[in-house]
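Of the protein chains in this complex, all but one are displayed in their positions.
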Amino acid sequence: MDSPRTAVSNPPVQPMESNLTQRDLVRRSATSELPPPDRQLTPVAKLIDVSKCIGCKACQSACIEWNDTFPDIEENVGVYTNPHDLTENMFTLMRFTEWVNPETDNLEWLIRKDGCMHCADPGCLKACPSPGAIVQYSNGIVDFIHENCIGCGYCVKGCPFNIPRISKVDHRAYKCTLCSDRVAMGQGPACAKACPTQAIVFGTKDDMKKHADERIADLKSRGYANAGLYDPPGVGGTHVMYVLHHNDKPHIYADLPDDPKISAVIEVWKGVTKYTGLAAMGLAAAGAILHGLFGKANRVEPEDEVSAEKLVEEAEDLREGA
Amino acid sequence: MPRSNDVQPEDTIHRGPPVTVGRYGPGKRLNHWITASCLILLLLSGLSMFHPSLFFLTDLFGGGQNTRMLHPWIGVVLFLSFFIFFAQLWRANLPNRTDAQWVSQIGDVVNGHEERLPEIGKYNAGQKFIFWGMAFFIIVLIVSGIIIWEQYFGEATPIDVRRIAVLTHSVSAVLIILLFILHVYAAIWTRGTLRAMTRGSVTGGWAWRHHRKWLKELAGRGRIDPAE
Amino acid sequence: MNIDLSRRSFLKLAGAGVVATSVGAMGFGESEAAEIAHVRAFKLKTTTETRNTCPYCSVACGVIIYSKGDSRKGETADIVHIEGDADHPTNRGTLCPKGAALKDFVKSPTRLQHPMLRKPGSDTFERISWDDALDRIARLMKDDRDANLLAANAKGIPVNRWTTVGMLAASATTNETAWATFKFAKSLGIVGFDNQARV
Partner (left out) sequence: MTNSWTDIKNTDLVVVMGGNAAEAHPCGFKWVTEAKAHRGAKLIVVDPRYTRTASVSDYYAPIRQGTDIAFLNGVMKYCIDNDRVQWEYTKAFTNAAYLVKDGFGYKDGLFTGYDAEKRDYDRSTWDYVIGDDGFVVTDPTLQHPRCVWNLLKEHLAPYTPEMVERICGTPKEKFLRVAEMISECSTPTKTMTSMYALGWTQHSHGSQNIRAMAMLQLILGNIGVRGGGMNALRGHSNIQGLTDLGLMSHLLTGYLTAPTEKDEDFETYMSTRQFKPLRPGQTSYWQNYRKFMVSFQKAMWGDAARADNDWAFNYLAKLDVPSYDVLRVFELMHAGKVNGYLCQGFNPLLAFPNRAKNTKALSNLKWLVTMDPLETETARFWENHGDFNPVDTASIQTEVIQLPTTCFAEEDGSLTNSGRWLQWHWAGGTPPGEAKHDTYIIAQIFLRMRELYRTEGGAFPDPILNLSWDYADENEPTAEELAREINGRALSDVMDPADPTKVLVPAGKQVVNFSQLRDDGSTMSGCWIYSGCFNEQGNNMARRDNHDPDDTGTYLGWTFAWPLNRRTLYNRASADLEGKPWDPSRKLLEWDGAKWTGYDIPDIAPTAKPGDVGPFIMNQEGTARLFTRGMMRDGPFPAHMEPFESPVANVFNLKMRGNPVSRIFEDDAKQLGLSDEFPYAATSYRLTEHFHFWTKHNRVNAALQPEFFVEISEELAQERGITNGGWVRVWSKRGEVKAKAVVTKRIRPLICDGKPVHVVGIPLHWGFTGSAKKGFGPNSLVPFVGDANIETPESKAFLVNIEPSTPPKDKEGIA
């Protein structure tokens, strides 16, 4: 009778095998031929029901504690959003928006938990030049393998949601891992377990979609005609989804993209540029070498030398004559 | 005879035989080679991050992290050394009427029929094109490069700007590499050119054949070292 | 402490849907597992669990303390993590932003380590031994009580009232501590005795 809960059990303390290994990879950054995974894990998803969220920041707190990060103690700048942006030490962030509904003239305090959306079609992974720095598991988790990260920041540009952050200390990219270490042990992410109202729940993507349908029905019954599920197709759907009371205008939730896609600029860069670029450079080099080998070189003829000497003498004579 | 910007201080004819003509002093040559080696290092490190198939090149720099760290600094060095070079040579590379003529007869250039071409000053249109091309792309690369230099300017600009910068940077990199290939090739194809940047001088014949106007101007101005 | 309960329900993971990732673990040997170790090592492995409740508000959420070392075995127990207790009926494993960060409350840099004394007019605290501190307090209290206890009122009725020393009790201490504190304060006749419930 209660809502689905992320934590049906406490974490194990007895040694257990990790269930997320290289054998479960479906994508690996800068790697063309990846052996197909020998099993397909059930796709998982984190569902964030913005209408149930009380903006308490338990998710941020749990995230910091589980991942042992050290966000800075900043200043108050007139908002509740703290830290003020995602950082390499803050993988998730409550973004607060005071929005007056033009239809009702009532204030609505929109509070959205920002963080990695774990796109089915991950822009960060596509942009990454370092083999194996970004991986995608067959359950949908997109994870950063920090040992392989070179800190170039391409993932930041590749991400349609501008999520990853580069550490100023170790120059590696950081973001929400969907607590891959917990999921590998059969646990849900720390934020989802902590969430007091279970506005954040974690399970199979199918279960989460079913749960979302119930929530949306409840919201519609409370007058939110446009309530809906945010699972943007532009990035092949995501493994972090939102239930929004105003799904017709996601942008009111602290600029959540209405229709996120991997930026066209990035597509061109990682597509056309790379291949035509390589081709052009290759052809030019090859052409030069061929022409060098078979074309006739432009040599200086002996008479050129003679002409030059003549010129010099004439010039000399001219001077003496003067 | 009209005075042109073609004559640099160290341009002097050395009485032969064989006649040689000083073209680049030690300063300029050092400068050129610093720029050249930076460009090669940037090319290697850049390409390693440009396409996965070339990632192995990062090993040359001691791994990806080092490559990522070194690349921008090499870029800064190149920028500085190239623009010292630029300051000295930009006048000599200002286009003039004969350049148009030269370009219109590019066929004769490629086939080596230089007798059909007008007399050329210190630089022909092709050399000028490379000079200005290099200058332009180096500026584009340094600006876009700084924008995407995570270590210091990571969040200095909006994400959209950074996205455009990363594309611009790679496109102009490709183009400057093409330019670079052309430059190297021309220098090799036109025999007797390389010594200008090694020994600093060319043979009189080379000057007569390729840059007769420049040679005549030197002679006319008596830029000939005195007899012993 | 009913840890079994969570062990049993661990198998119910299917319900949470993460079963797919939790069952059918591939049999990697230790060395190989290390070599392909991909996700972060699970940090609660081989820690000691202790059931506790959150000390903040009076929802009293169940928490589990994870420590290296087991104090019940006389070992030093170093707390490495604190997380909600999924078996607890009220919070079901959830915690608020305060509860979720309990570890850093326990390990706060401003946790007090030693008894300290500030002498009148001084601008600093200085270390003092427990014995000296406790003897000093007992002496100060006895002297004041002897001097100021109102044993009987004007009508000669015993009132055993001590108003020149007051005490505030902590409403985050246990009932058992509170009972000991109550006996102590009321037997001395301290009437200026209250706890946070008043404010």
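A, B and C label the chains in the order they appear, each numbered from 1.
Going forward, a contact is a pair of C-beta atoms (placed from the backbone, for glycine too) under 8 Å apart; a residue touches a chain by one contact, two chains touch by 3 or more.
Model, not experiment: these values are computed from the prediction.
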item	value
Visible chains in contact with the missing one	A, C
Residue of A:P71, A:P131 or A:G287 touching the missing chain in the full complex	A:P71
Missing-partner contacts on chain C, residue numbers	1-2, 5, 48, 50-62, 65-67, 69, 71, 76-79, 82, 87-92, 94-102, 104-106, 108-123, 125, 128, 130, 133-142, 144-149, 151, 153, 157-199
In chain A, positions touching the absent partner	1-3, 51-58, 60-61, 64-65, 70-80, 82-83, 90, 98, 100, 106-109, 111, 196-199, 214-215, 218, 221-222
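FYI, only the chains that are shown with their structure count from here on.
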item	value
Farthest-lying chain, centroid of Cα atoms versus that of chain B	C
Interchain centroid distance [CA atoms averaged], chain B/chain C, Å	72
Centre-to-centre distance between chain B and chain A (centres being mean Cα positions), rounded to whole Å	39
Residue ranges of chain B touching chain A (in the complex, touch as defined)	13, 15-19, 48-53, 55, 58, 63-65, 67-69, 112, 114, 148, 150-151, 154-155, 159-160, 162-164, 166-167, 170-171, 173-174, 177-178, 181-182, 184-185, 188-192, 203-209, 215-216, 219-220, 222, 224
Chain C residues touching chain A - in the complex, by the definition given at the top	6, 9-10, 12-13, 15-28, 33, 36-49, 64, 66, 81-87, 91-101, 103-104
Residues of chain A that touch chain B when the two form their complex	30-32, 85, 129-131, 148-154, 156-157, 162, 166, 168, 171, 263, 265-266, 268-269, 273-274, 276-278, 280-281, 284-285, 288, 291-292, 295-302, 304-309, 311-312, 314-316, 319
